[in-house]
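Yeah, one chain of the complex is gone here, protein chain that is, but the others are all in their spots.
Naming follows writing order (A, B and C), and every chain is counted from residue 1.
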Amino acid sequence: MSMHETAIGTDPAASAIEVPAASATGVQRLTMAKALNAGLREALSGDDKVLLYGEDIGALGGVFRITEGLQATFGTDRVIDSPLAESGIVGTAVGLALRGYRPVVEIQFDGFVYPAFDQIVSQVSRLRFRTHGALGVPMVIRIPYGGGIGAIEHHSESPEAYFAHTPGLKVVTCSNPSDAYWMIQQAIADDDPVVFLEPKRRYQEKGEVDVSAPPLPLYASRTVKPGTDATLLSYGPMVRTCVQAAVAAADEGRNLEVIDLRSLSPLDDAAVFASVRRTGRAIVVHEAVGTLGIGAELAARIQAECFYELQAPVLRVTGYDLPYPPSRVEEGYLPDLDRVLDAVDRSLAY
Amino acid sequence: MSMHETAIGTDPAASAIEVPAASATGVQRLTMAKALNAGLREALSGDDKVLLYGEDIGALGGVFRITEGLQATFGTDRVIDSPLAESGIVGTAVGLALRGYRPVVEIQFDGFVYPAFDQIVSQVSRLRFRTHGALGVPMVIRIPYGGGIGAIEHHSESPEAYFAHTPGLKVVTCSNPSDAYWMIQQAIADDDPVVFLEPKRRYQEKGEVDVSAPPLPLYASRTVKPGTDATLLSYGPMVRTCVQAAVAAADEGRNLEVIDLRSLSPLDDAAVFASVRRTGRAIVVHEAVGTLGIGAELAARIQAECFYELQAPVLRVTGYDLPYPPSRVEEGYLPDLDRVLDAVDRSLAY
Amino acid sequence: MTQSAGNNREPSVADVPIQLLDPSGRRLDHPDFHYDGTDADLAASLRDMVLARRIDAEATALQRKGELGLWPPLLGQEAAQIGSARAVRDPDLVVPSYREHGVAWCRGVDPVDLLTTFRGTGMTDWPSRPDTFYPYAFVIGSQTLHAVGMAMAQQRDGAVGNDDPDANGAVIVYFGDGATSQGDVNEAFGFAAATSAPVVFFCQNNQWAISEPAIVQSRVPLYRRAAGFGFPGVRVDGNDVLAVQAVTEWALDLARRGGGPVLVEAFTYRMGAHTTSDDPTKYRTSDEVAEWRAKDPIDRLRAYLTAAGAIDDAWEAALVAEADALAARLRDGCVSLPEPDLADFWDLVYANTPDLLVRQREEFLAYEASFEEAR
Partner (left out) sequence: MTQSAGNNREPSVADVPIQLLDPSGRRLDHPDFHYDGTDADLAASLRDMVLARRIDAEATALQRKGELGLWPPLLGQEAAQIGSARAVRDPDLVVPSYREHGVAWCRGVDPVDLLTTFRGTGMTDWPSRPDTFYPYAFVIGSQTLHAVGMAMAQQRDGAVGNDDPDANGAVIVYFGDGATSQGDVNEAFGFAAATSAPVVFFCQNNQWAISEPAIVQSRVPLYRRAAGFGFPGVRVDGNDVLAVQAVTEWALDLARRGGGPVLVEAFTYRMGAHTTSDDPTKYRTSDEVAEWRAKDPIDRLRAYLTAAGAIDDAWEAALVAEADALAARLRDGCVSLPEPDLADFWDLVYANTPDLLVRQREEFLAYEASFEEAR
């Protein structure tokens, strides 16, 4: 179905999406899964109070093997196989956090975070506020999310908007191994609760990781590719798709800017506005359903802040407003570079 | 603090907000609470399969007395005091619905719906889709919502965006006794699951209810007050506030249109676009936090559909991006007519 | 001051699973439970178990060949599933989790249909599913509350506690050892107990929740949970199809007669991987697996029936042929499953599709069509 199969096939996006390693010291070529594992290992080594907690994260190393080998190194008291109950995991992690620990919770799949929703929305996000700042909840909730892996239902969800709508939570997501490595460490070091979304379809993609580079600010976006004609705004699994689209568009003489938001709450909207003011056009791309997805908020903010600069309305390329469909049709459901380019065409036609 | 205390005091908005009764037959002057009670009574009388189900809804009639007297009439098998567990209530109601009943669930307060979130998001909303249309869940989830009643925490939430972001749910809310009366009946008659939000600060406000009038379409908005200079878009508790603002603005020679959305999912966006195309200006008003609130989606859609007609960006007047604050400061937190008028000024200044 | 009021960690007699057929195929007596069927009935059970195992093996193979995305094997749990399913009769309702392929088979679901879910051509509901068998559930524990609601519906329908036993029905709901930690499952216990709903909670304790041994969920036997909520719980040898059927018949009968809920813990073992994505060698020993292989549910029933002369080589040969035919049908059926069309899904979200979705589908179709034109 793709008009740009060659572009996908040769994948010139691969190099663009990687963060160039500043120095050769400590540079390794890792999958995102291994980068996260390395980041977690660093965090566990660096601070005794850091605990990993979740279903099957011990001997098995998690169903995606993100925690592989960590229980062997750090013991069952710090890498804890929990009973099978997400509200219980998050709720007891609150107690651990209130007593000085820094629990890093793993939710096994996106679709299984909802049983913990009350604890996340009414407790994790609010304990600081509820206690006038007396208590904080330095917790990270790791969630493998998104589709594209041929899974059965409840295993391909993109729940980010639920969390980004909730004051008191921070919500971040990584798009490449390098970011994965330092972002997970920064999230664990943060004194606020962070929902850390891991794009599971990107777990096995490799990239350069400089384990010795100083970390970047966690809540800042990254301009993956500068451009002048329109701004593609995306995050997590769709960054690669947007870079691929930008590469394909370049063939047609279009110079697209691609921004990886990294943080969905808070949104680095200053960088977004600056870009859109330059290009005059913005297209938000995400897997989550369109209605009240992150694209809605970005569109609302951009049209308010860049009203006179916008040459076209902010367009959204998102999952359709359906529950995630069976895997045999997920390719049509998920935004791909053709749908992005189609939106670019529509934007430029204004 | 209000600049328009007189306007509030005399409240010329009261008549505007009421739906004029078409005929004198069956017209009664009821509070919203009593109108809901009458609507539920009708639904229970009209269909043996309708059940009411929730905490304290029997002998007590619910903490807001919405179900008062109904257990006495219809018995404990149809008006059921449930154990204290929201996931259990919604989950067992799913089973009842799958076996041909039409459960109308009461969640005692907005802040207590989150324990049922998984059942609502992964089951109620999806069973039709999960079963290729073989099974449906004709369930209504009634939730008293919103602030302004001086309550303690977790009792003043506006959770509508969580549900409106979820495909498979319908989300509606009433702003006046007349709508409350027929909307609850229409929601119960609907074969899809409906989240029915009741603005608890409006429960005791009175209005004319024509119990003999034919019901209107449930998912259509209503133009409460036609106008030409800007469109105020709102729903539930804020409709009255918007009408008050429109009345106050009229003193200053401004003719505002006020639309009561009634349905938040699906959104009656055709009516919204038509209005904004005429007025060139839109201001969305709701209590829920701004980020990823209904206003975000409306702004995103309006700027996309009315790009050339918009004279100013779509503005949002919403709750601030905070957890709901203590009641002594809720007045400052909630949009009021001054904040609406301030936004009107800003919109007209473009 | 010390005492041990209510401390219940000591083993009790009830911890020993009820058994009517030992691993060597010898029938046993039990003071409370008896298998009422004939050897012919047992041969029918054996047939169901063998065919269920064959369906499972074939589906696992189809996954290996890339025809399925995933498969959760039931290997080892045939007695728990066939024994309990054969205790069900109309108008009972069956609410499965995701591994109940044997139960589905007994209740008349075409096994080819089951593959839709795991091939990704459909969701969790299949054309052949009878009205009394409910869709697979993947959110652990969520279905137990639905089951209690269905049982509450049966109460309201007057289908419980009638003098005419045929007019009575109950619900049986399946879940695993891991599921017992979930809030939903415990809420289901509470709601069922409080309403005396006619529901049999059938827990297949297969010793593992993916990589976690049952001890991660509970230090005491799971059947004991029921007493804390005020209803009976029993532990049965889940690899003994006679005992499972006898216990489930008793439990369903109690529920149908208005006696309220029952928890049955079928003590069994997941011989295979959690799913085809899983690698159990990471977390359990081959000794453990070998130990349970010696308790195989099919072997022991075959041993008994052979010794009793109820089955012979001809019978076995016919069953092999039947299983081969079924497997072939499964392979063909799998690759012939109709490919879904995304365009069809917009109409499945609501009973009445709202404008937004109608428009979205139209845009999708127009977009798709633009590629056809471009060719």
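In the analysis below, a contact is a pair of C-beta atoms (placed from the backbone, for glycine too) under 8 Å apart; a residue touches a chain by one contact, two chains touch by 3 or more.
Quantities reported herein were computed from a predicted structural model and do not represent experimental measurements.
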Subject >> Given C:Ala227, C:Ala308, C:Ala325 or C:Ala369, the one touching the chain that is not displayed >> reply: C:Ala227
**OP:** Would you mind spotting which of A:Gln119, A:Ser221 or A:Thr241 touches the chain that isn't drawn?
**Re:** A:Gln119
Original post:
Per the definition of touch given earlier, which of A:Leu98, A:Ala250 or A:Ala304 contacts the omitted chain?
Top reply: A:Leu98
**OP:** Spell out, residue by residue, where the missing chain touches chain A.
**Re:** 51, 77, 82-83, 85, 87-88, 90-101, 115, 118-119, 122-123, 128-136, 167-168, 170, 190-192, 219, 266-267, 269-270
Subject >> Residue ranges of chain C at the interface with the undisplayed chain >> reply: 1-9, 14, 32-34, 36, 180-184, 186-187, 190-191, 193-194, 196, 215-220, 223-234, 246, 249-250, 253-254
Subject >> Positions on chain B where the hidden chain makes contact >> reply: 1, 3, 55-56, 58-61, 63, 81-85, 87-88, 111-112, 114-115, 150-155, 291, 320-323, 325-330, 332-333, 338-339, 342
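By definition in this document, only the chains that are shown with their structure count from here on.
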Subject >> Per-chain Cα centre nearest the global Cα centre, belonging to chain >> reply: A
Subject >> Mean-CA-position distance for chain B and chain A (Å) >> reply: 33
Subject >> Contacts with 2+ other chains: residues of chain B >> reply: 87, 115, 118, 122, 129-130, 167-168
Subject >> Where chain C touches two or more other chains, by residue >> reply: 122-124, 139, 183-184, 345, 349, 356
